[in-house]
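Notes follow the structure.
Heads up, one of the protein chains got dropped from this complex, but the rest are sitting where they should.
First chain written, first letter: the chains are A, B and C, and each begins at residue 1.
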Amino acid sequence: MIIVLKPEASEENQERIKKDIESFGLKVWVSRGEFRTIMGVIGDETPLRDMPLSLYPGVEKVIPILKPYRLVDREHKGEDTIITLSTGTAIGGKEIVVMAGPCSVENRESTLKIARSVKKAGAKALRGGAFKPRTSPYSFQGLGMEGLKILKEAREETGLAVVTEVTDPRNVGLISEYADILQIGARNMHNYDLLKEVGKVRKPVLLKRGLSSTVKEWLLAAEYILNQGNNEVMFCERGIRTFEDSTRFTLDISAVPLLKKTSHLPVIVDPSHAAGRKDLIPAISKAAIASGADGLLIEVHFDPLQALSDALQTITIAEFSQLMEELRALASVLGRKL
Amino acid sequence: MIIVLKPEASEENQERIKKDIESFGLKVWVSRGEFRTIMGVIGDETPLRDMPLSLYPGVEKVIPILKPYRLVDREHKGEDTIITLSTGTAIGGKEIVVMAGPCSVENRESTLKIARSVKKAGAKALRGGAFKPRTSPYSFQGLGMEGLKILKEAREETGLAVVTEVTDPRNVGLISEYADILQIGARNMHNYDLLKEVGKVRKPVLLKRGLSSTVKEWLLAAEYILNQGNNEVMFCERGIRTFEDSTRFTLDISAVPLLKKTSHLPVIVDPSHAAGRKDLIPAISKAAIASGADGLLIEVHFDPLQALSDALQTITIAEFSQLMEELRALASVLGRKL
Amino acid sequence: MIIVLKPEASEENQERIKKDIESFGLKVWVSRGEFRTIMGVIGDETPLRDMPLSLYPGVEKVIPILKPYRLVDREHKGEDTIITLSTGTAIGGKEIVVMAGPCSVENRESTLKIARSVKKAGAKALRGGAFKPRTSPYSFQGLGMEGLKILKEAREETGLAVVTEVTDPRNVGLISEYADILQIGARNMHNYDLLKEVGKVRKPVLLKRGLSSTVKEWLLAAEYILNQGNNEVMFCERGIRTFEDSTRFTLDISAVPLLKKTSHLPVIVDPSHAAGRKDLIPAISKAAIASGADGLLIEVHFDPLQALSDALQTITIAEFSQLMEELRALASVLGRKL
Partner (left out) sequence: MIIVLKPEASEENQERIKKDIESFGLKVWVSRGEFRTIMGVIGDETPLRDMPLSLYPGVEKVIPILKPYRLVDREHKGEDTIITLSTGTAIGGKEIVVMAGPCSVENRESTLKIARSVKKAGAKALRGGAFKPRTSPYSFQGLGMEGLKILKEAREETGLAVVTEVTDPRNVGLISEYADILQIGARNMHNYDLLKEVGKVRKPVLLKRGLSSTVKEWLLAAEYILNQGNNEVMFCERGIRTFEDSTRFTLDISAVPLLKKTSHLPVIVDPSHAAGRKDLIPAISKAAIASGADGLLIEVHFDPLQALSDALQTITIAEFSQLMEELRALASVLGRKL
């Protein structure tokens, strides 16, 4: 931690800062420059994080040097984390894992039909929401418990892993019994009570990026989960909110290689929510793979016109199968497989 | 709802759209223009909201005409909603209500000391967090239950109403027994399970704007609460996330008059979180009052250097008293009182 | 300037950095911490600004300590800059200066009529565009030279100062002969050729904030002008681009007190472009004054329905006169006059 003093800071100001920092057992050095005096802290600055050093008399600004996260950091763990699902699929290794399915679980028949089709096209996991967070209270809110049972049946029949969203800390235990991957949605990335709860179970977590979260805040959200003992977290980039309104969100493609460098955890991309329109999904999916993503999360339906939610960004099974072909060719050139 | 057809749309395309909309008991009109054919829906378009009309063959775009919210709309209720707290303070009327106090409840002594001081300066409510959502898992997380008891004691001694945050749907009942106003924080504005839960109790709710929520989404979040039967909601503008980094967030001052025109619910402004730095708080507070806000939520501490969180944006009691004087003069010119 | 080294940086890495910095005649200190080694530069870091220190082997990050601007800084000049126009009006002092008029100069009659009316209501300057930058090539592009002559006539008749926009470096000389204040529009804040050109004349400049400029970049744009010898620059906050779409831009009210603290130059607010809708203009104008602005720039027309551009955000003369009354009362409470 670096503390820059104001030109007018007094000796007394310096002494107070020094004394208070040293009370945490840390050492302080001082460098007097032509324009500014600078103080630095030697040692682990974590205990100082909540200390309002900027408010101390004579302080101009405080600059943290160490990163605020630790467990998710590649400096903490050098090798890639590979998450092996109970179905045997490994996420974060050589294989690119595609998770596909309807936005919401609508009924038994349609879910099973979609599950069989995406499995055939090469998907390794079935996505589908049973508990849906919706912007409007007047929109379809999901089948709840009923939906979980349908997902479980689809899992048993097809061997696909199941990814489904958890929105309420009270439901974490229940959903863990049905799902292979617990999804934390974008609107809940900052829901710390929920993060702590999924940190206590032993289920892989797919952590979507908050609509307006920086990569650093996203890493800290994952840190909440790892800090509770659950190390199997994968990031899912799904677009951030910007001024551009011709797509639903702006997919931050640079976040993919950035996360791969910064953290050891796998990175998934959700082109469907980012685009909000089906015509861009193939192009964005290819870009995601080319940028180094470990997997994709795609909304697929045999008849998007019948989908109860997110129909505009849902591709058909024929389009999905075609896309999988193209992604397979791409993966091979990139030294991966799909 | 208006449906714009593609130049190449066929008669058959039109017929299908017409038939499917009419199956909801609605009427459809058609206007053939030189460049585009347009279809319109007569009647309440709510049942069509989840219908993926844009995906129908031949459709170029779909434009909703009616607003997606109803209960919060000034068209639904013309007169201002005035929320009377159990302490007798009325929010949303002629009086400008200032809520002040520490970011977090730290201990009994400091909380009581601050409560007495802000009361003396003219505050009508005491703010203070017992359950704190923090970006880092390594930051102070609040006193929990212990904090609630301290707030209650401060309330009893001073007569100030208590505003405190609820983050977990499991705690809504408990916190309702201690607080006069339930605060929903910015990071939970989209936490629908929590919104529904506070909609079920009969306590005023202070609904902070999400970091990246449009005014329309914020109105819909309030609609969730009113839709459950709780009509006592006040909005709290606290800044949105933008590219500007010299302040913590960008206070959207225009949202104040916009909400007052669009909705009948009161509007509060939180200058502390918006600025993230204490030196701007007096200027922003005055701007908020001048723009028509019904109240302010301000972080105050007798010694910000001792505050366990948000110290940088916390003003001292002396600064607060001085600000209250200035706001009082301003209020009188604006035809209000404080 | 602080240089943080990677944990694995070698002695050799350090030596190279030291040597290259010292070649600029600067001194370097080194502090070895438990986790990181830090190097610091003593002296004026300006010559190092274009040096890619972050790329040097062993460097983790580089943190500048000194501000990148100098002439606009309040540290450089402590007292407020007061700009006195040739009409005698002083901007940046006790008086709040209101500049009003049509978006574009449309014709002689309407311009004179508006000029007389805003003068009567208390405006001190007439705004009006002769050269208009428009998003669409199919929109009205301004009267050009013809417009300048009309503005001059209005100036002579009413005694109002004239504010008009300059968009092309080739026109700076010409427009300087007609205008009292040269306006640099938001879309040209980064047009450095234009900034340099207005820096060479001796006319006050009203520098609008770029749609997506940080306050720091805005200060640097002003620095370009002062650096050429023209010290009479005033900032004009007119809203930044964010995700919120219920207003045209998001007025950054906090930028007003922030600029007043950081710089000695006057600050004006343009509520018309920020809101993009006339119903919010009175509330935003009051907020601007309350936050400490030195003036306002408002679009006024006797019949907005006839305005050739920006009609939606233009208030009538009656509305303007009423607003001026309210602002006058507000100014007096704030210790200023209008």
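Details
Keep in mind that, in the parts below, contacts are C-beta pairs under 8 Å (C-beta built on N, C-alpha and C of every residue); 3 or more make two chains touch, one makes a residue touch a chain.
Just so it is clear, the structure is predicted and the values come from calculations on it, not from any experiment.
Only one residue in the set A:Ser136, A:Ser212, A:Asn231 or A:Thr314 touches the chain that does not appear here, and it is A:Ser212.
When you scan C:Ile65, C:Ala307 or C:Leu334 for touch with the missing chain, the hit is C:Ala307.
Among A:Glu22, A:Glu177 or A:Asp279, the one in contact with the hidden chain is A:Asp279. Contacts to the hidden chain, counted on subunit A, fall at residues 212, 214-216, 240, 242-247, 250-258, 261, 274-275, 279-280, 283-284, 286-292, 329-330, 332-334. Residue positions on subunit B in contact with the hidden chain: 2, 4, 7, 29, 31-36, 38, 40-44, 63, 65-66, 75, 241-243, 245, in rising order. Contacts to the hidden chain, counted on subunit C, fall at residues 46, 49-50, 52, 54-56, 68-69, 133-140, 167-170, 187-188, 190-193, 211-212, 217, 220, 223-224, 227, 241, 278, 304-305, 307-309, 311-312.
Just so we're on the same page, only the chains that are shown with their structure count from here on.
When each chain is reduced to the average of its Cα atoms, C sits farthest from subunit B.
One finds 31 Å separating the Cα centroids of subunit B and subunit C. Separating the centre of subunit A from that of subunit B, both taken as means of CA atoms, is a distance of 26 Å. The mean-CA centres of subunit A and subunit C are about 39 angstrom from one another, to the nearest whole unit. Along subunit B, residues 212 each make contact with two or more other chains.
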